[in-house]
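Omission of a single protein chain aside, the complex is shown with its protein chains in their original locations.
All chains are identified by letter, namely A and B, in their written order; residue positions are counted from 1 within each chain.
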Amino acid sequence: MTPSQTKDRILETVGLRVTFGTGLLSTVAVDDVSFMIARGEAFGLIGESGCGKSTILRTIAGLVRSYDGALLFANKELPHKRDKEFFRKVQMVFQDPYGSLHPRKMVESVLAEPLAIHGFDNPRKRIDAVLEAVGLGPAFRFRYPHELSGGQRQRVAIARALVIEPEVLLLDEPTSALDVSVQAEILNLLKSLRRERHVTYFMVSHDLAVITHLCDRIAVMTEGRIIEEMTAADVRAGRAREPYTRTLLEASAGYVPAS
Amino acid sequence: MVEPLLQVDDLNISFHGGRGVTRAVRGISFAIGREKVGIVGESGSGKSQTGRAVLRLTPKGAEITAKTLAFDGIDLLAATEPQMRKIRGKRISMILQDPKFSLNPLMRVGQQIVEAYRVHTRAGKAEARDRAMAMLEAVNIRNPARVFELLPHEVSGGMGQRIMIAMMLILEPDLIIADEPTSALDVTVRRQVLTILDDLVSRRGAGLMFISHDLNLVAEFCDRVLVMYAGRILEDIPARELKHAQHPYTRALLDSLPRLDRPVEMLAVPLRDPAWLDGPTIRGSTS
Partner (left out) sequence: MAVIAIFAPLFATHDIYTQDLSIRLQKPSMTHWLGTDELGRDVHSRLLFGARITLYIAGLTAIIAAPLGLLVGTTAGYVGGWVDTVLMRIVDVFLAFPSLILALAFVAALGPGIENAIIAIALAAWPPIARLARAETLTIRKSDYIAAVRLQRASSFRIIFGHVMPMCISSVVVRVTLNMASIILTAAGLGFLGLGAQPPSPEWGAMLSSAREFVLTNGIIAAIPGTAILTVSLAFNLLGDGLRDMLDPRHG
């Protein structure tokens, strides 16, 4: 039974179109994109730089206000200016751990803020719990970002996103700025968190191996359009329909000497 | 047994900063002949500094010492700056990661190649231009006359990198140091660029030092792999034997990457053993 047959769609885009610039200098970053994500699944979007995948993520997140087409959350269309409820249910982890934490704020403050904005009780307990969940202890509450390594910062960023218990987590290449060994830790963390908390993941990346490791279904994007959707099993077996997808799969399999 | 072009023995690179001495490279020894050698490590392992030390391009405040740092018999440590200038570009050249930052943004790309050529030879303008065109063709650029006139921001990443390669190889150096040459490129473009590099390096019989953080890439592209960690070389092994790597760090790096062909539930996370900091280098069999 494919997700499209169940009615439990948590996120859906219909004919999404995002243009930047005006007149002669305008570029179409996202061109008539339609896809849907079922509740509880991990959906990946893969494409090379400039294909528009980050733009889609940011548009869903509400950071890009002007777009054409419709975005639906739990089968209801979202207004261009999102409300607080939306942000309680959908959160994002950014790519660059060195830029996504406020340099002058302690971890405690970073985690307490969303709790305060959304009126959660027991902030102290929740902060401790989420720090444990991402593999840092309560001792990290009083650290500043410059005292943390890249991997630790990314864990804090994940904690910040999860502390208000969202239903959907948007992930913008969460490990591409990290060292290989740290990447493994973070990917493991993301996998186990998803199992424990039943969160839906929407992840964007340019690394096919990473996305296949984490996601159940994968869409391939190029030049603003989604050209194919496949399952992780399809990718591993090399079952690609479109020529671009084939090229991508081959290239991701590694370098083969010409001789 | 390949004759070494570059011989490095007990190289140390230290930085004297406000907070004491940082030892970026701690006593490494290796040799590179007319072969492709990959130096793999994470950030902070010292791999980039090693590459720069060979060309004496380390930042100010870096102190380089070694028992031997010799290229084709020339002592690189003792060489004067004018002597180094003769070597850089002509006998040893360097390809950097991002053509956006390594090409002069104000000069047409063809002109930059021409300049690179004329700095070291006494060629006239016409001859240099012909040679530059020939190089652009050699890196598979289909319309060299048109590309010649472009500015760096008008070319794509992959093409920019190929132009870089053209510029660095026009003088037919004996040793090429490539510092993450494909890391800024898309995966589909990476292949093309590597194929060109491979071709040019083997045809000219040059040596290649390929610095990267991508172990799998280096394993497939290079003949030999040096694994660096915290300023030391932990393992020196022929690429085809990487599967049988012995050092736990190398094994951990191999196992911690998600692979399309070997799906796992949880990735192996390398545990860092402090013993590695000062341990010996495991040298695999040399052909």
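As a working rule, a residue touches a chain if its C-beta (ideal position, glycine included) is under 8 Å from a C-beta of that chain, and two chains touch if they have at least 3 such contacts.
Note that the coordinates shown come from a computational prediction; the quantities given were computed from them, not determined experimentally.
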| Looking at the whole complex, which visible chains does the left-out chain touch? | A
| remark: Filtering A:Asp8, A:Asp68 or A:Asp83 for touch with the omitted chain leaves A:Asp83
| field | Among A:Met92, A:Leu193 or A:Leu249, the residue in touch with the chain that has been omitted | value | A:Met92
| task | Can you list, in ascending order, the subunit A residues touching the missing chain? | result | 61-63, 82-84, 86-88, 91-92, 94-96, 99-105, 113-114, 117-118, 146, 157, 160, 164
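Definition applied: only the chains that are shown with their structure count from here on.
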| query | For subunit A and subunit B, what's the span in angstrom between their mean Cα positions? | reply | 33
| query | In their shared complex, at which residues does subunit A touch subunit B? | reply | 48-49, 179-181, 183-185, 187-188, 191-192, 206-210, 212-213, 232, 235-236, 247-258
| Which residues of subunit B touch subunit A in their complex? | 42-43, 157, 186-188, 190-191, 194-195, 198-199, 213-217, 220-221, 252-253, 256-261, 263-270
